[in-house]
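Apart from one protein chain that is not included, each protein chain of the complex appears where it belongs.
== chain A ==
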Amino acid sequence: MNKVLKEKIMEAFSSVLPITAIVIIASIIFVPMSAGIIIMFIVGAALLIIGMGFFTLGADMAMMPMGEGIGAQLTKGQNMLLAVGISFLMGVIITIAEPDLMVLALQLAKSLNIWVLIITVGLGVGIFMAIAVLRVIIGVPLRFLLLFFYGITFALAFYMTKNGNTAFVPVSFDSGGVTTGPITVPFMLAMCVGVASLRGDKSAKNDSFGFVALCSIGPIISVMALGVVLQITNVPPNSLPEEEITAIAGYTDRDVFEAFLFEFPDTIKNVGTALGAILVFFFIFQLITRRFHRHQLVRILVGFVYTFIGLVVFLTGVDVGFIPVGSLFGSELGASPIKWVLIPLSMVIGYFIVAAEPAVHVLNKQVEEVSQGAITQKVMAKALAIGMALALGIAMVRILFNISILYILVPGYAFALLLTFFVPPIFTGIAFDSGGVCSGPMTSTFLLPFAIGACATAGHMDDAFGIVAMVAMTPLVVVQLLGLVFSFKQKKLAASQLEQKADTIGGVSEDEAGHITVFEEGPAYG
């Protein structure tokens, strides 16, 4: 079998299988479910595997070269205004295209017109995309910008809480995390590397991350502003109606098949418009710059087809197979006398679910690539898994004890921002990027219904939103701590090498140091 194909399939398998197994085992122990729901879940998981395989292949072939190409061309163009303009447009287009955002918007549909939310978020991302490009070109350290913008964010959040607008704060943070999903992330990551790749100076590598980080802030601020302007005070979550779950419980195999079948056209339409928008933008870009030539264009187009198939299959799988299970899981556990089980169980789920987020693989791979293997995919995966487990643990504690989200987010972000001063800059970039990357479709279609379900039965309805915000926050801390350990080890290694260096070539005189030995005659060549 083809090696690359095999690798992709194995990767998808090992990402989706653990979480599937855990959910099924947990359902046997804690929440007995009907065969109908379990079959739906298993079919969903199977679609996830196929979809993820295609998606990662497609991202490699289409999204990455495209993003890198556009990024590099922006720097090459030597026209600041054009660079900023294009990145703004790019940001708006890819955000409107992001399927994750649609999922969140639908869950908020009761209080907000979905297009108002989507456009607001799009503008937020666009502006910050432009800022992100400017940052890399001018060379402002990421941490100053992060400090500045998170400062504004929290000031806004406090202002809103003071005016009794508490319900809208978690929603804003959620939209920040959700926006950076499977379509935007590969693109942003690659674009950032592209912009930074042309720079010959020392910090180019450090600046290869950070686009996603900045682009996650945009929606938070713009959605908060929207909340202030529209005076939205109440956000009822759109949980799955009870009847639907009972209906699913009685599903036959044909019903399951139909459920998936009817979902496909919808997803095809959504993903189609999303990728279509990017494709149109790409063709205009290509016509102007003529950057890619025939062979590459064909490859990118084939990659586009893979991405399309992958996303359609993946999203259908999660939409149909995972939402009812998550919702049922959360509500049953929240109502049960052993509520505390929610905390350890969701931590285990968190640990394994992060691997099923497609964008995570793209990030991990990019990190390994840019660091030339110094930070391996495995290390990144472990760090993100721990971050996710923490996030879900905290989110569940919050739901059970009804703690205000700001009490958790403020110290969390403060600590993360403090760490930026001690951690190597590249880790700051990776960490803040990973926050946005971790909160993808799995979070919005499994964890969010799970939390909403738990909230519905455990009491405080408005705590449901905010789980995405948690997922977007903890990796910032965990990955930076990883960076701290890494830099510590690095220093130790460098110190011991310096010692050895002194030992081995210590006695070199200045003359000798500049001397060259020439081998008089090499071996005789043919």
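Here is the rule we go by: a residue touches a chain if its C-beta (ideal position, glycine included) is under 8 Å from a C-beta of that chain, and two chains touch if they have at least 3 such contacts; residues count from 1.
Assume contacts and distances are computed from a predicted model.
UniProt records the chain missing from this view under the protein name "Nitrogen regulatory protein P-II", selected from "Acyl-protein synthetase", "Heterodisulfide reductase subunit B", "Cytochrome d ubiquinol oxidase subunit II" or "Nitrogen regulatory protein P-II".
Checked against the hidden chain, the listed residues A:Ala72, A:Ile217, A:Leu409 or A:Val478 yield one contact partner: A:Ala72. Contact with the chain that does not appear here is found for just one residue of A:Met61, A:Leu311 or A:Ala416, A:Met61.
Touch with the chain omitted from the figure is made, among A:Phe41, A:Tyr306 or A:Phe465, by A:Tyr306.
One chain of the complex is left out; on chain A, the residues touching it are 2-5, 57-58, 60-61, 69, 72, 75-76, 78, 80, 137-141, 197-203, 206-207, 291-293, 295-296, 298-299, 302-303, 306, 369, 371-374, 424-427, 487, 490-491, 493-494, 497, 500-501, 503-505, 507-508, 512-519, 522-523, 525-526.
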